[in-house]
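Here the complex is missing a single protein chain, while all its other protein chains stay put.
Going by the order they are written in, the chains are A, B and C; count residues from 1 in each one.
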Amino acid sequence: MLTNTHSVGVVRDAVIAWRVRKGKPDPTGYFWSLPVVAETYDGDLNDINGFHVLPRHVYGALERAHGGPIAEGNVGGGTGMICHDFKGGTGTSSRVVTIGTESFTIAALVQANHGVREELRISGVPVGKLMPLSATATPAPPKEQGSIIIVIATDAPLLPMQLERLARRAALGLARTGGYSGNGSGDLFVAFSTANPGTGQAAPATVRMLGNEQLDPLLLATVQAVEESIVNALIAAETMTGVNDTRVPAIDHQELQRILREYGRNASPPAALTQPLP
Amino acid sequence: MLTNTHSVGVVRDAVIAWRVRKGKPDPTGYFWSLPVVAETYDGDLNDINGFHVLPRHVYGALERAHGGPIAEGNVGGGTGMICHDFKGGTGTSSRVVTIGTESFTIAALVQANHGVREELRISGVPVGKLMPLSATATPAPPKEQGSIIIVIATDAPLLPMQLERLARRAALGLARTGGYSGNGSGDLFVAFSTANPGTGQAAPATVRMLGNEQLDPLLLATVQAVEESIVNALIAAETMTGVNDTRVPAIDHQELQRILREYGRNASPPAALTQPLP
Amino acid sequence: MLTNTHSVGVVRDAVIAWRVRKGKPDPTGYFWSLPVVAETYDGDLNDINGFHVLPRHVYGALERAHGGPIAEGNVGGGTGMICHDFKGGTGTSSRVVTIGTESFTIAALVQANHGVREELRISGVPVGKLMPLSATATPAPPKEQGSIIIVIATDAPLLPMQLERLARRAALGLARTGGYSGNGSGDLFVAFSTANPGTGQAAPATVRMLGNEQLDPLLLATVQAVEESIVNALIAAETMTGVNDTRVPAIDHQELQRILREYGRNASPPAALTQPLP
Partner (left out) sequence: MLTNTHSVGVVRDAVIAWRVRKGKPDPTGYFWSLPVVAETYDGDLNDINGFHVLPRHVYGALERAHGGPIAEGNVGGGTGMICHDFKGGTGTSSRVVTIGTESFTIAALVQANHGVREELRISGVPVGKLMPLSATATPAPPKEQGSIIIVIATDAPLLPMQLERLARRAALGLARTGGYSGNGSGDLFVAFSTANPGTGQAAPATVRMLGNEQLDPLLLATVQAVEESIVNALIAAETMTGVNDTRVPAIDHQELQRILREYGRNASPPAALTQPLP
């Protein structure tokens, strides 16, 4: 679960409570849970000390979890995010990689709440320097003080040690868009695989794995998916006025396209703009 | 804060809420908090899925925090602990070390919820084999499935890297009493220093540190304080009957002293027995 | 010391032998040394299994070590490097950062032996895709199989934990030029400070440190210096024909400048070209 900095506790315990209601102890009668809940700070736009996230919001998120396209922008934990001093939020992206005769998906999900304006680059173009902060934000943040959560998911059969290698590559995708993990950052990278389900706990198991020398396409796909997820978070986010009338503008799509064209990029509208999620 | 596995969330958020009530944002107006809350599992003795820990319990613990002797045994997060299949709990111990002309204190606090009976040793005596499980516990736990939290506190001026070295030595004290950190263990070791208060955040600072070559007495004191803290947790704990009428007996003090004498140890009653805490 | 993969041993022991010749045991009479020697693989251009690095080369490097500008390109351990399928080598760069009323230098040194052509980007421009591999290299490497060593040096007073944070940012500079740390990479990042000399071993010390909240300029400077060091390694390197007549071309400066201009970059000749090192 992803939420804001001061709601980690309520979200964590609610996940356990929800499981208690829905599930049963494991076959041994032993029942415990250590949910993974990550946070970024949304106190510029959210009344974070009002503690507005309640268990029922968590139950709702769990009940409504579904496959298929994921909502991006001002949704969920991403609602109050600020990214490179633009409105940020949730972003996602994926790559399909063929290894031998098989195809595997590498997907990234980010909760993007990091970055200073001047360092932002998109497709390598120094967009941040060309869309300076002074004209768009109130108040001007003094420095990089946010964080990003990056989740990498794959169906490739990877061992824990290999997944850890994927997680480390998340930082490289972050760097491509100008993130430098300032002092305040508590950037979190986590990776998991849906392969080999249900193995490795109570009994010997036979686990499928890719060879280490086959990992390069997955490592590169991780970097690319993270890079694109951050851009998607920026593109999908919408201007927000939050607590204390703080207003954080979304990145201007037309201006961004104009700049990208000027710098030699083919800047057709991203799918996120032409095919809005239902 | 230390609590049980399924109450980490409520305790964490309550610490923030308490600070919000009591405190003020930092001078920059920026206000956020990442409390440290650790857990061990007490579901054998506690109705852990009843979620009985409430914010008011946390506020009470914070309000009543004080200097001086620390309560041991069936208190706080240690209330429902089981250690080497005896009743466990909270334990503490300290050493005063002289380095040059100065004295420093190394203190350990444990929440002891780990260990199998057969492996327990006290002062090196194989107590666990001599006080076998069959006669004392219902039901017999199938295996090592608990954990221990170990907190090391000192007033010695140590850098973060040096404190990390202290934290690693906690495992060595655990080993001396027969802990082997079974698969289920989520053993947590944390160390902090009260020296150099208030430095190192917003401005250049001059920090006092001990030389690395002076650390040996502190490293050894850490091992000893942890070893003794675990024994103290066992000694101070009292027999408890908990949820589902599960009864976990405390270690028998007379029998323990008899065994220690038999194995050549001077087994006068520990101070914890002759000077009970108020 | 930086060398090739199969010469780490001879270099390491030669450093100790040189110190034995030059130095004396420490005041306690206790004398031991654990030199830091890092490696990248140069077996495509170097007869690596001929073991041509000898102790006298190490002594020479130590004797001739000096302050001031550092030679770049095909020198030292960087001699046989290949970077993004161009001739690589040693590169360096630095930034001067003002914090409060003081100036500090962050310097990077890289031994660049990593990267695939297609991923290379310089100043964000996808140079690699525009200077494809087929026309320039024999034989075509099948995949990313190299590594990079990145050394960060500073005179800023930082604690070990703060230096570790700098070292982690090295990866972000690597990412900016298109590195993705493929499976074969054994990328090594190390950081050290020249501040607080001679403290922290045998006696209590007073150490100067910057506040964590002052680190942002140093973190960003690290990313920038690493990015520029990699470019400098590519620019300074010269075409080489090595073992088995393998020829690795340097990047074409005119073509690179043409591409950068085409993509809107101000592409005046880098200082490395107009001010060759003596």
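Everything that follows uses one rule, which is that a contact is a pair of C-beta atoms (placed from the backbone, for glycine too) under 8 Å apart; a residue touches a chain by one contact, two chains touch by 3 or more.
Only a predicted model underlies this, so the values are computations on that prediction, with no experimental measurement involved.
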Residue among B:Val10, B:Ala38 or B:Leu174 touching the omitted chain: B:Leu174
Identified contact with the non-displayed chain, of B:Ala191, B:Val207, B:Val223 or B:Val248: B:Val223
Absent-chain contact - pick from A:Ser33, A:Thr105, A:Gln214 or A:Thr246: A:Gln214
Residue ranges of chain A at the interface with the undisplayed chain: 99-100, 102, 157, 159-161, 199-214
Contact footprint on chain C, counting only the chain that is left out: 5-14, 16-17, 20, 28, 30-34, 37, 41, 43, 48-49, 51, 142, 145, 186
Contact set of chain B toward the excluded chain (per top definition): 119, 121, 123-126, 143-144, 165, 168-169, 171-176, 179-184, 212-216, 219-220, 223, 262-264
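The working rule: only the chains that are shown with their structure count from here on.
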Central subunit by CA centre of mass proxy: A
Residue-number overlap at the chain A/chain C interface, same or different (half cut): same
Computed distance of Cα centres, chain C from chain B, in Å: 45
Inter-chain centre distance, chain A versus chain C - centres from mean C-alpha coordinates, in Å: 32
Per-residue multi-chain contacts in chain B, two or more chains: none
